[in-house]
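Note that one protein chain is taken out, while the other chains of the complex remain in position.
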Amino acid sequence: MNQMLPLFKKEFIESWRNFKFAAILIVFAIIGILSPFTALILPDILGMVMDDSGITVEIPESTTLDSYMQFFSNMNQMGLVIFVIVFGSILTHEFSRNTLVNLVTKGLKRTNVIVVKALFLMLVWTIGYALSALVAYMYTIYYWDEPVDHLVLAFAMTWVYGLFIISLILLASTLFTNSFIAVLFSVVAAVIVMLMAGIHPDAAAYLPQYLIGNNVGLLAGEIDPEDVLGSMAITAVLSLVFILLAIIRFKKVPMN
Amino acid sequence: MGILKIEGLKKAFNQKTVIEALNLEVTQNEIYGFIGSNGAGKTTTMKMVLGLLKSDGGEIYVCGEKVRFGDTPTNRHVGYLPDVPEFYTYMNAEEYLKLCADITQMGKAEQRERIDELLTLVGLHGEKSRIRNYSRGMKQRLGIAQALIHRPKLLICDEPTSALDPKGRMEILKILKEITKETTVIFSTHILGDVERICDRVGILYDGKIVKEIDMSRGPLGEKGIVVELDQEAYGKVAPLLEMHHAGGSEYIIENHSLREIYNVLHKHEVYPERIVKERKSLEDVYLEVTT
């Protein structure tokens, strides 16, 4: 237990001094600003394009829903991808540079390594995502001022999906040890498998992927909050299982 | 009691046996030199002692406790200096040692004292720059400091001097010699000169086993023979009478005759060599003897 605090501090110093922590905060803040901005200017741009081509069509003003649609589309794709690229090597780089050997040979419990890395990634993800969501929310209520239902749940869906991706990163890292590329491929492969499994309508609602495909559907009232709970629970359980598997596997990883 | 005891250790990589029935015992406060060629299995053996690699058979005991693969509690007795120690390069030496001390769960007050003491020992006291900017020698010295942070009973060093220039090597050897007051040191190397300089005992690893153990404190390693320097003509005269073999240049080694016999023969034939010397075996001679 007492080993976790210094390890956590080390992770923080690491991502602070190599600017990864701040970089992810900046990128997420940019997503938070860019999303409502895109929703706001899109009708204007469309209008200009239409005028140029001599077509006169009435373009509807954008709405709150458009703003959130932009946010989730940006966050679920660009945001998560950048997060994985920036923080996905958190364990593999310790293998490729052999930096854990000194600590493990001093009696550092390997379980603590995985637990601390998982907690740290979750913290970074939570802070970054919350910042992004908050920024998007503030702009949206300022510019549109129409309330939507289930906003918190819609935000939570992507957040839980992010936790799942974190557990996937850690499990893949313990399997492929020093190869960040293999970790990236594992995450991509897992997403592809989920997309394929999701073709079957009965399975779709219980896959983690469902969470990042239906944020706007929930806001628009196309699905009910109860419809999300299944995949939410499964995603949470899967994340926990992945972390546990990562811990078990990591205990018996040879270190060269 | 032995600090480190290895019994019948085995290890193979992809069916290729690297270590086979290795036995070894290291006692308190000695410096044990573990020598062997590159790829002989020195590093592999050390990593098994540290629980970093899984052995394929045999037992390892540190301070009487059995080593397990994975998190082995025996590591609290052991300090390890890898051949190329890697650090978190965005930290400075003090921050890194603090992290190490925290991992070993040392109290704050003791930490400060120990870190000061170690930085002074390895000559990095007051060095404020980040490890990123360190030279190989500085990293090796910091490596020793981190390995000693928890006052281990056993310090395992893997090729600590191999990548260093002569000055850096001397510094490391001096530090190793200095710490044997509190710690037993086992270090691997293929630089025999380093071993002769500081080791109490030497084990030669060959073919997956310790093929020879030498107690360096017992004095000379035995006679190599008598070296005589003879020119072509003189050699012709005495060769039929003395059993000798060519050692290169104009030197010949005589093994099976006493000095007295040799003098008699030489005198009789009026041969007066430039040099006659009774030569002792060097560690290198012994090493070559047992590994070929």
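Chains: A and B, in written order; residue numbering restarts at 1 for each.
Methods note: contacts are C-beta pairs under 8 Å (C-beta built on N, C-alpha and C of every residue); 3 or more make two chains touch, one makes a residue touch a chain.
Please note the rule applied: contacts and distances are computed from a predicted model.
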"ATP-binding cassette domain-containing protein", "Cell shape-determining protein MreC", "RNA polymerase subunit sigma-24" or "Cardiolipin synthase N-terminal domain-containing protein" - which is the UniProt name of the missing chain: "Cardiolipin synthase N-terminal domain-containing protein"
Chains on display which the left-out chain touches in the complete complex: A
Option touching the unshown chain, where A:I82, A:A156, A:A220 or A:L240 are the choices: A:I82
In subunit A, positions touching the absent partner: 18-20, 22-23, 26-27, 29-30, 33-34, 36-37, 40-41, 44, 82, 85-86, 89, 93, 97, 139
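In the analysis below, only the chains that are shown with their structure count from here on.
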Residues of subunit A touching subunit B in the complex: 2-3, 5-7, 9-10, 13-14, 17-18, 97-99, 101-111, 251-252, 254-256
Subunit A contact footprint on subunit B (complex, rising order): 47, 50, 52-54, 69-71, 73, 75-76, 78-80, 82, 84-88, 90-91, 95, 99-100, 102-105, 146-147, 149-150
